[in-house]
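Incomplete set of chains, arranged as in the complex.
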Amino acid sequence: MNAQVQQTSDQPDESGHFGEYGGSFVSETLMHALEELREAWLRWRNDDEFMARLDRDLAYYVGRPSPIYYAERLTQHCGGARILLKREDLNHTGAHKINNTVGQNLLAWHMGKQRVIAETGAGQHGVATSTVAARLNQQCVVYMGETDIHRQAINVFRMRLMGAEVRSVTSGSKTLKDALNEAMRDWVTNVDDTFYVIGTVAGPHPYPVMVRDFNAIVGREARKQMLEQYEELPDALVACVGGGSNAIGLFHPFIGDRDVAMYGVEAAGRGLNTEEHAASLCAGKPGVLHGCRTYLLDDQAGQITHTHSVSAGLDYPGVGPEHSWLKDEGRATYVGVTDEETLAATHALSRMEGILPALESAHAIAYGMKLASEMRADQTILINLSGRGDKDVQTLAAIEGLEL
Amino acid sequence: MSARISASFQEGRCSLIPFITVGDPHVDWTVDIMHALVDGGADLLELGVPFSDPMADGPVIQQSSERAIERGVTLESVLNTVREFREQDQQTPVILMGYMNPVERFGEADFPAAAAAAGVDGLLLVDCPPEEAQVLHQALEQEGLSSILLVAPTTREARLDRICGAASGFIYYVSFKGITGANRLDADALQAPINAIRSRSELPVAAGFGINDAESAQAVAAHSDGVVIGSALVKLLAESEDREDAVGRARDFVASVRQALDNS
């Protein structure tokens, strides 16, 4: 494994624009902090010792490399292309999210910031941040919507076990986007000693680039593993898209491989034709949210709309700007998968492979199964299994009317 | 750049700039409150365009925005409000303060003309630094509207040059690191940064954030050309019982601050 960054596209420009997307849409108070962060990231990503330390943490703490697993029964069931899974579910804390926090928290540490803050929806990014913060002895405050705090009590408890302070956000929809707003407010207020650890490839420049770089370990590993284990690249990549970090992490190192198709799977919730989904790329318009220009879901007046997905980690009205660019460029294709299809895929993977996927990842599984069945047996699909589903067991049980 | 704005800043007098959210506490009251603010002694009005995700605002303005959105306030209805205000008042400058996305959705291309037609004098987009707004600024310029830009305590020299180069109307100095409504004001700390702005720009400098009464306004006025009062006023209005009460509160509050400023 090797955390070194290798460029496979000329995006973004110096100020973080992917075509017309991205940029830095924040209040003036934060502009300097962003500049400082850009400089720090430019410096440390080229620092051998920093990158070696990152590599070590990824190997011995996170447990990388994560394997590529051939889902044989699922493949047979679908009757088409061979289905491979990139096993990010095996990472410490159970998802790709930690690739990013290991990096950002370490950067914070090198920048001398003793305090880290984060926003979280389902709690995965909050757990990933507080986990690494515990290890680096950083003070950690996690903002979380009041509604999510109740829905995700277990993750709240886990964060507290790691010594983090979880702050309840009661504004707006009391969910992820409001937690993000609140984290920004904290950052504005404590900008001197505080590092804001954003959990996906959204936010102002340099976050979309930096978080992509940290997650690109997934795609770099996968590319190497494909060549070593299968002596070819996959014909298609599939990943779910909330903010888009696991997807871009997988996609990015393959962008130059024009024969590798890329599919980002958004949460279609109760259907793209309803108002209850979270599919910014499939059903949204370009706008500005949380520091960048990107596809988002809003009403005619430009107010951000409430989203819905059975999976908390996809329940976000925006998306990383690089995806907006990849969509417009036609390099990646974005599709929606409903709650119902997601649940079916969750059960299918559990029963056929003994792997309980995160509900987020189950979106990718659902689309991957569809796609595989339309492809030839000599073709290969690599699906990013971005996380494990242990965190969703209560949600699944509730859907079946059980209380655990 | 708006003539009304430059006219409103007068030598030796600190401009008083109250901020209210359009549509809060009630859609029908806003125009009356605007007139009352002018009656009380406001020099320039700052109208908040409600946004669902006001990252830079504290709870008072957040909640005010949420209420306004619930009542159906949009950027379009904000323009209507200004248009209605202009029926009686063609003199007091009015600027809009808000976030990027409603402008984006209105149409970055259409907005400047529509705003100008409604009688708006300037635009302050909290989440849009000058680097991201070159096209918009030009279009505003063409329509005679000012681009009000923020300078913060964290703004470093290079950016300060850039902001001073791009701003028009006046420059808004954010008086501390924090969000609107926070209680972190240290008026004496304003002197150095405001001087730094003045050494780069001819524009008047107004300070905002954390000014919540006559006393703090007076302290800030010692260093700036204008003071913006937001959360304190919004909160006061939110507690009003009816239109008449709201109008009275607006007028009296502004008058008391005006008086303090004039006496200093």
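Order as written gives the chain letters A and B; numbering starts at 1 within each chain.
Rule of thumb we're sticking to: a residue touches a chain if its C-beta (ideal position, glycine included) is under 8 Å from a C-beta of that chain, and two chains touch if they have at least 3 such contacts.
What you are looking at is a predicted structure, and each value in this text was computed from that prediction instead of being measured.
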Chain-type multiplicity across the complete file: A x2, B x2
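The rule is simple: only the chains that are shown with their structure count from here on.
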Interchain centroid distance [CA atoms averaged], chain A/chain B, Å: 37
Footprint of chain A on chain B - complex, ascending: 51-59, 62-63, 66, 69, 74-76, 99-106, 126-129, 131-132, 149-156, 159, 163, 174, 177-179, 182, 184
Footprint of chain B on chain A - complex, ascending: 15, 23-33, 35, 171-172, 177-178, 181, 184-185, 188-192, 285-291, 293, 296, 298, 300-304
